[in-house]
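Omission of a single protein chain aside, the complex is shown with its protein chains in their original locations.
Our next item is subunit A:
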Amino acid sequence: MTTDVGLTDVRTQGPPKRRRTRAQRDRLFAYGMLTPTLAAVGLLMAYPIYIAINLSFRGGEIADLQNLGQYPLTLGNYVDVITDPKLLGDIWRSIVYTVGVVVPAFAIGLGLALLLNKTFPGKRIVRPLALLPWAVPGVAVAAAFSWMLDGSFGVINYLLRSVGLIDANVAWLANADTAMTAVIIPTVWKFYPFFTLVLVAALQAIPSDQYEAARIDGAGPWQQFRYVTWPALRAPSALAIVITGVGVFREFDFIFPLTGGGPDDATTTLAVRIYNEAFEYFTFGASAAIGVVTMVIAGALLLAAGRSVREGMN
């Protein structure tokens, strides 16, 4: 009887509906839930990248970013940017700034991580204080350092004069010889806590019996660091260096408020040049082309560094 009713239903209602399997339903549900995220990522990342690339290939005096199609397609922006003798200088300064920040920030971060991994009185107070710079916005850091580095009344000049290291005030931000160092210092101050955070976490993951075994084998502090600590820190260090390096390579928050890229281009990195081309000179196409070049350089660095991270992990 049940079969008859079923057959009758099939005959009267036409061909049977293809029912989705549970796996298909789950997949559909998953895509449904992912849609907002995918749309957000598409809007926030992919679309701006598409616009930047599209813009970089547009010629003429671009004044309407909403209707880029009205401007002719050209390679002119890339030709101008790549043949501009200033580009090499911008790349070089970006590299100097990145290395100048990452190396000392890593060294300070590592030293502090090793210290914070020990037990000492006041550790509970020192630990958050040491990590505090990470929470301060870059522009606020730049504002504070611009007063500290002030050429006439800055506290840094006062301290250096007090201990006899300089005779006369130094215009740190106005002198082409000192400006790069002057923008590197606050950036190091801001970025070293990230290394500390990553490395403290890695240090705490090292089993104490490894140190005990090393000590039994007669290893001194340096050998313990070299053969126990460092192998465990290599992979997280490489990862932290890559992340920080790429971030610093395109950093803008410190340089622009402190020097605006000056004096006489001494601190003009790729990020500052991109800003100037767009907002000072209104050459949006050239700005986008430099942005794409920067993206390619940062991507290449990321790929190269990614390899060393993988090697470190192995």
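Quick note on the criterion: contacts are C-beta pairs under 8 Å (C-beta built on N, C-alpha and C of every residue); 3 or more make two chains touch, one makes a residue touch a chain; residues count from 1.
Simple rule for what comes next: contacts and distances are computed from a predicted model.
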Complex member absent from the view - protein name from UniProt, among "Lrp/AsnC family transcriptional regulator", "Acetolactate synthase small subunit", "Glycolate oxidase subunit GlcD" or "Extracellular solute-binding protein": "Extracellular solute-binding protein"
Hidden partner chain, touching residue among A:54, A:169 or A:210: A:169
Positions on subunit A contacted by the hidden chain, ascending: 25, 29, 32-33, 35-36, 39-40, 43, 61-67, 80, 149-154, 169, 171-176, 259-265, 275-276, 278-284, 286
